[in-house]
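Below is one structure, written out as structure tokens, with a few remarks after it.
Just one protein chain is left out here, and the rest sit where they should.
And then chain A:
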Amino acid sequence: MHVWDALSSESKIDFSAGENGRKNTSAIAYMTENPNLTRALLARLESLEPISSFENAKVTSIDLGPPQDSPGTLNLSSYPHVTTSSSTSPLVARLLIGADGINSPVRTFAHIPTRGWDYDRHGVVATVRLASRGGSHSQIEEAPKVQDNVTAYQRFLPSGPIALLALPGDYASLVWSTTPEQAARLKGLDPADFAAMVNAAFRLSVVDVDYMSKMPSGQVDELAWRLQATDVPREDETKYPRIIESVQEGSVASFPLRMRQADQYVGERVALVGDAAHTIHPLAGQGLNMGLADVASLVRAIEYSVSHGGDIGVQGNLEAYESEMWMKNNRMLGVVDKLHKLYGVSWWPVVGLRSLGLGTVDKFNGLKGWMMSQAGG
């Protein structure tokens, strides 16, 4: 993984698997596309019996149950009742897990407030196809092809980081955090100009990137001129991602970037996981990892209740999950938020200090190993 700062040409950090402390691993982290994850989850659900799943259904309301009719009958007044569009009678839950995203209806139902702020930034995502390095020379083809598309690249531009994460084959996943106006302009570009713009964002100076991102069209031509006019040392070609050849049709999308942390992760018969509990800036790619860690922790808490004959929905039994994850997630949210703010500054003394800091960290393999173990989950 190669990370560098657009405002300071010398400032970079490299992470590679096998550095001190992580000798037995072959990769820092793996990228997977959402459809793969969804498929695996569905396959797992099918193997578990009996599980009811409701397809093509929408939750229409979540309420507490009606008050007890008369003494001696079942009292479900403190149980969440979920009404869906496909069933007539509500589902009564002993434990309702909200994994329903940043605007979580479950969280609203449980009256759990969230704190945080919106970054004035949007994340532009796309799947792109990479060209082979240095054209199709025979000597290049002899080089081990497997090694060619395994490095992740991230460059910190003043408006936000742009990252390219390797996917199988010649594909890569793009995440570009930028201002809402620029995100709108990027989405409006034609595919060739969009690809040129991404190439420019990794290779050209901040001034060029700013200028080109404001052009309504013609980025292809502009990039060709700037690449030839800019002094890019040839031997450093591996410091940049491969040239992006094309953008997968319909894959360009954007979403607003926010930071949120729910005051509580659990309530009476309610638990929140993933984005419903916390939302993070994507610059460190931690959103999914944090959600997965939530689930693992919640499963442990539930297992404990079950094996000890407890009620899995009682808040007291769920608190093990919250006490394990809340502070941990809060720390990660804080670190990523500060990184975003640190790299949002263009004032030269700050740029100098952060370059010094990054350069120092780059020299300590042990520290980098620890950081990788934190980031890789």
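Here is the rule we use: a contact is a pair of C-beta atoms (placed from the backbone, for glycine too) under 8 Å apart; a residue touches a chain by one contact, two chains touch by 3 or more; residues count from 1.
What we mean here is this: contacts and distances are computed from a predicted model.
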Among "tRNA (adenine(58)-N(1))-methyltransferase", "Ubiquitin-conjugating enzyme E2-22 kDa isoform X1", "SPRY-domain-containing protein" or "4-hydroxy-3-methoxy-5-polyprenylbenzoate decarboxylase", the UniProt name of the subunit that does not appear here: "4-hydroxy-3-methoxy-5-polyprenylbenzoate decarboxylase"
Selected residue (touches chain absent from view) among A:225, A:255 or A:364: A:225
Touch with the omitted chain, as defined above, among A:211, A:240, A:304 or A:370: A:211
Residue ranges of chain A at the interface with the undisplayed chain: 205, 207-208, 210-211, 225, 229-231, 233, 235
